[in-house]
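Dropping a structure here in structure tokens format, bear with me for questions.
Only one protein chain is missing from this complex, and each of the others stays in its spot.
First chain written, first letter: the chains are A, B and C, and each begins at residue 1.
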Amino acid sequence: MPLKTPVEYVESLRRLKIRAYVGGERVGSIVDHPAIAPHINTVSKTYELAHRPEHQEVMTAISHLTGERTHRYTHIFQSADDLVKKIQMLRLLGQTTGTCFQRCVGLDALNAMYATSWEVDAVEKTDYHARFRRYLERVQREDLMLAGAMTDPKGHRAKRPAEQADPDQFVHVVERRADGVVIRGAKLHNTGGINSHEILVMPGTGLGPDEQDYAIACAVPADAPGVLFIFGRQSNDSRKLEGGCDIGNPRFGVVGGEAMVVFDNVFVPTERIFLNGETKYCGGLVNYFATWHRANYGGCKGGNADVLIGATAKMTKILGTDKNAVVRDKLVEMVHMNETTYASAIGASAMGYKLPCGSFMVDPMMANTVKQNITRNVYMIGRLSHDLAGGFLATMPDQKALENPEIAPFVKKYHTANPDYDVMERIKMGRYIENMTSVTTMVEAMHGAGSPQAQRIVMLAQAGIEEKIKMADTVISGTDDVPGLPLPVRELAATKG
Amino acid sequence: MPLKTPVEYVESLRRLKIRAYVGGERVGSIVDHPAIAPHINTVSKTYELAHRPEHQEVMTAISHLTGERTHRYTHIFQSADDLVKKIQMLRLLGQTTGTCFQRCVGLDALNAMYATSWEVDAVEKTDYHARFRRYLERVQREDLMLAGAMTDPKGHRAKRPAEQADPDQFVHVVERRADGVVIRGAKLHNTGGINSHEILVMPGTGLGPDEQDYAIACAVPADAPGVLFIFGRQSNDSRKLEGGCDIGNPRFGVVGGEAMVVFDNVFVPTERIFLNGETKYCGGLVNYFATWHRANYGGCKGGNADVLIGATAKMTKILGTDKNAVVRDKLVEMVHMNETTYASAIGASAMGYKLPCGSFMVDPMMANTVKQNITRNVYMIGRLSHDLAGGFLATMPDQKALENPEIAPFVKKYHTANPDYDVMERIKMGRYIENMTSVTTMVEAMHGAGSPQAQRIVMLAQAGIEEKIKMADTVISGTDDVPGLPLPVRELAATKG
Amino acid sequence: MPLKTPVEYVESLRRLKIRAYVGGERVGSIVDHPAIAPHINTVSKTYELAHRPEHQEVMTAISHLTGERTHRYTHIFQSADDLVKKIQMLRLLGQTTGTCFQRCVGLDALNAMYATSWEVDAVEKTDYHARFRRYLERVQREDLMLAGAMTDPKGHRAKRPAEQADPDQFVHVVERRADGVVIRGAKLHNTGGINSHEILVMPGTGLGPDEQDYAIACAVPADAPGVLFIFGRQSNDSRKLEGGCDIGNPRFGVVGGEAMVVFDNVFVPTERIFLNGETKYCGGLVNYFATWHRANYGGCKGGNADVLIGATAKMTKILGTDKNAVVRDKLVEMVHMNETTYASAIGASAMGYKLPCGSFMVDPMMANTVKQNITRNVYMIGRLSHDLAGGFLATMPDQKALENPEIAPFVKKYHTANPDYDVMERIKMGRYIENMTSVTTMVEAMHGAGSPQAQRIVMLAQAGIEEKIKMADTVISGTDDVPGLPLPVRELAATKG
Partner (left out) sequence: MPLKTPVEYVESLRRLKIRAYVGGERVGSIVDHPAIAPHINTVSKTYELAHRPEHQEVMTAISHLTGERTHRYTHIFQSADDLVKKIQMLRLLGQTTGTCFQRCVGLDALNAMYATSWEVDAVEKTDYHARFRRYLERVQREDLMLAGAMTDPKGHRAKRPAEQADPDQFVHVVERRADGVVIRGAKLHNTGGINSHEILVMPGTGLGPDEQDYAIACAVPADAPGVLFIFGRQSNDSRKLEGGCDIGNPRFGVVGGEAMVVFDNVFVPTERIFLNGETKYCGGLVNYFATWHRANYGGCKGGNADVLIGATAKMTKILGTDKNAVVRDKLVEMVHMNETTYASAIGASAMGYKLPCGSFMVDPMMANTVKQNITRNVYMIGRLSHDLAGGFLATMPDQKALENPEIAPFVKKYHTANPDYDVMERIKMGRYIENMTSVTTMVEAMHGAGSPQAQRIVMLAQAGIEEKIKMADTVISGTDDVPGLPLPVRELAATKG
């Protein structure tokens, strides 16, 4: 069965020669590095749950290529139900890990590439799609983890790729060879790449006809020569190295272990190239990816918020405020915001429609509302969590204070609230809340899958403003009379002349 | 085919001897009364669209009782898809009429009664369900319009039905006869009753074992002796009588023509009684009704908001502000709020699950988020409409000013904005916006299907706070280790002792 | 003493030959017209309270021209304390009348004209200021009511005055004579003009050098030949004519009785002209007026909201929900929003600074925040009022229903909530809330003294973004070292190179 176990996943990573830098230093073994291991632990959960019978339906699917049961994270969406199940899988994983589990980017990238390569071939008579299917079969068979890589550095935001002072601000082809191409550039905020098997590189924006070299989509092994990962600094990252109660989420990571992936003149053989110069399909590819991806946030952040709400509710018990009507009303508000985005993500999925290639796309308007609300709600939910958890969040003691016998008794004594709960429960819940509402976490929710304004641009395009104006015209004209109905609409005499 | 035409609907109403009061006066013919006709026009649209081939799928369904194609407004939900189609029907009708089309209350009441009567019978060995199915068959066959009647006056809100100074503050049985019961009381805010064929009376709240007389559900013909309707006053209602450009929505009504229905010792024969004394099922009945009904608001208000957004967008063209980036961003915000609730309503429907009786219920948490957001968004959407449409909304000229030649030229001249648009377009769009954001309209959206706090009570019950606490406990304990995985979680030594 | 009594005010109005149209008809006597009388009643309160010893300090001031005690509504602000007292006067009047009392526009117009005429003279060596002081002395001596008239129809919003298809879209000079000018155009949304003695006409926008004919400011008697008032239609305006419990605010008007004032070739003698062709001062004049006026909303709407909050709190007692913790929390939220804008208005006033002419201007940034918050808070406060007052607001019975003995007993019986309160109290409170949250009321709060975007333009100009960037540069550079302090700032070595 093509479903890796967690151990197989970890061991397969260990075999890769990934060139990664954390804290400015070259990492010997990513698997054993304390800053990376938590992210690997998180991904391991995605492998683990796929083996559990009770989660089989949401965690796996039957491949349309092979007919075999594969991990849902390598599956091409075959129905609206597949889209719904994806959201359910994300909420389950969010609840289980309390953080980002990274594989969604690769999943949506596979789907975007699948649909786009089909569409390019249909018009251009290229053979990208067949090539991509071969690649996909291997991904499914080996249950690989993929990182999608889309976001370019972008340089000066008011300029196009071809106008940048530094042409490398967007990944592009710098050399064309008989057997492939050489690419240069970087992708930023790359989720999970550092502990993936493969990187699926895609253009990060729509392109003009003069920007052919930027129209490149391809798969690159994570340890290909010229690929290097530079880990971004996260809020409170050094606590991962300290261990102890300050760590927040002790087993899992914060967000997705985002890194800068540098492509320093990386050679890509032809078999791994899925788009090469066809600029007019780039906008569509980005759009496909972003649309699927924006709906996801109603699932994963929903699961994460469940844990955050749980931690907050626990805090009110520890404090002894849990019976207060206004406190309960604030918990309800957290739940309400969370369920709104989950419901919308389900709606977007249930309204999924078939693309020309046969796979399924979520409703674009709904998917964009999900993400737009996330960019607001994580702040409002975090704020309510801070409200209920108290000032303690800002002044919690550290592990070291608990280890020094001169002061530990004071620290414990004076941080005990409801004595039914051990003080360590309070501290650990507090650190988890801090973790989940840190700048790194919030900003990921704000900007992942596109900034708020990106969603609004899609919404305006999707809004059908002119159709709405027609509806208003029809209603106020009063002319949409019911045929044969003897009830006259009121005269609107004055409107004449 | 059991689908009435609009004309048949109107003629069938004409045959009823409905006792109705508008503006304090007994109405001769409801069909010809200018305050009621707009509401009849709106309902007529529901009959009309069911005959249009392009809308057949959303407007009709195959009855599970008869196998015949019936109006979706008399259909028992047989699948999640039926629930989704209901929401789509509501949005279509909302877009077509720009107001409330009233029949949803009856639809959800039929479904609530269907499921509850089944459940009562299953336990109590009564025969309400069979009785109700007979009734339902007639409703479907004759394509009747039903008004659900649930909201009691409630008297002192801190007291239960049996504690009220006036026992009639909740509808109750005042006499039991061999062939039926006599009921007394009233139902408030009753949507569509005044132009319905039948009233489906249900208890308005959960009841205690000592409140058996209040546990009564039954069907009453709208023109049964002892039934009278007292029309509530609406914002700007007298303009309906004036006609002209001040009317707002020239053909259709404002909200649902809400009335107080008085049951002044009304006799109900046994065949029309579907619950009688089984107090412990009342809470469930109310809950079923409310849950379906709360999801609806994402459909109907979504359609209404489409028209409002269209009217607002039109206003920006008339004013010449339509190219402004901030103006466009405000339109996007209106769209965003509107699509959020629509997406959630679709989500709630797509997650519909089978009840014991075989019919389908929406997801309760999602349904409640829909309504909760509506109680906020209508105000925010209205506010943005006012922002973009301008101060003109507060000082628009009236029809009479346009008819007086001394001043009409000034009125027209100085209210012309972009001269490409006739001044009457501006006035009529303005009046429609005023109409759609009037107190009557807003308050209906706020309190229909339950006040905001009612939704929050359900949400808290549905939130699974204890399960969420368990998730948080699991995550922060770090004990949910991946089996066999060699990566150790960081030591949490200090937590011991 | 130059303080009119209410009776004197009314009688002085009666002597004017104001040409007004209400409901399309020429009004015989404005004083006796049921649509206008409520507005006159409101203004009468401003005259009445000035005679009450307990309110003397806020309602009157010592004229800097004559040394006599005059009405504060004709006073030129001589100190920050005068500005604070104005806000206090507005809150008192708002609490007393529960509506708009209209005289603020005239007051701020007098002050704007006073300061601008001084500034024009100082540069241009004109004599507008002396002329204006003579005019002002008469206003103070006779305690006149003035309407400021600023808002032009504006036509196509993307075009300047001189670019409009119809040159009359902004008031302008159409003829220049030896003894004065003839003006043509209209002013919209004019508050109080219909029951004022005088209209102070001002340009409505900044002007370019080629728009000299539009640079006209002057005083026009309300009954000057060529001046006519066309009353705008208000939400539920016809109820004023019906009387009874539906009226809302039984004694006073809704908002300010806004009208269109048409200047149909009105001759203005030189003595009444205070600006004539000096285009470059027009922006400043508008700005002065708007800035003072925006701060006002924290006072008047604060007082109005006090009454609305009171009516809402009363409703919770009538319903029996007043002890509920969440209900009380919602009342607190209404109070919080209201006091925020009041506090800001006081802040703007207390920070008042002296203008070149010697009078006092409020802090512009603070004044704009007041109005900006008002454009949001009135909706949120209204929403909470609707939430607490219940669905009743949308379906309240009308006066006629209470007069028909067939139904009056039902209406009373079933609208009685807590039986300690008479049902009429509930209805009247409900109607008042409807009144205060109607479209006319909300839109006035949104657009009066400038639309939301107008405030944001000022805020951006006032924000000192470049200064804030400098602050950030200084802080992050860490170079602002404390002289002589031995504590070194951490090395920032990497920043070099």
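Everything below uses one rule, namely that a contact is a pair of C-beta atoms (placed from the backbone, for glycine too) under 8 Å apart; a residue touches a chain by one contact, two chains touch by 3 or more.
Bear in mind that the values here come from a model prediction, so they are computed numbers and not experimental data.
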**Request:** Looking beyond the chains shown, say which of A:4, A:85, A:415 or A:468 touches the absent one.
**Result:** A:415
**Request:** Pick out which of A:154, A:280 or A:470 touches the chain that's been left out of the picture.
**Result:** A:154
**Item:** Those residues of chain A which, in the complete complex, touch the missing chain
**Value:** 21, 23-26, 151, 153-159, 165-166, 168-169, 186, 188-189, 228, 230, 232-236, 238-239, 246, 255, 258-260, 262, 264, 319-321, 323, 326, 375-376, 379-380, 382-383, 386-387, 390-404, 406-407, 410-411, 413-419, 434, 437-444, 446-448, 451-453
**Item:** Absent-chain interface as seen on chain B, which is shown
**Value:** 324-326, 329
**Complete:** Interface residues of chain C toward the undisplayed chain are 5-7, 10, 31-32, 34, 37, 40-41, 44-45, 48, 84, 95-98, 240, 243-245, 247, 249-252, 306-311, 313-314, 317, 328-329, 331-332, 335-336, 339-340, 342-351, 363, 365-366, 369-370, 372-373, 399, 402-403, 424, 428-429, 431-432, 456, 459-460, 463, 465, 467-478, 480-487, 489-495
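Throughout what follows, only the chains that are shown with their structure count from here on.
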**Request:** Would you mind checking which chain's mean C-alpha position lies nearest the centre of all protein C-alpha atoms?
**Result:** B
**Asked** Just how much do you need to spin chain B so its Cα atoms sit on those of chain C, in degrees to the nearest 5?
**Response** 180
**Request:** Please work out the Cα centroid separation of chain A and chain B, and write it as a whole number of Å.
**Result:** 37
**Request:** Quick one: report the Å distance separating chain B from chain C, using the average Cα coordinate of each chain.
**Result:** 38
**Request:** Note the residues in chain C that touch 2 or more other chains, in rising order.
**Result:** 326
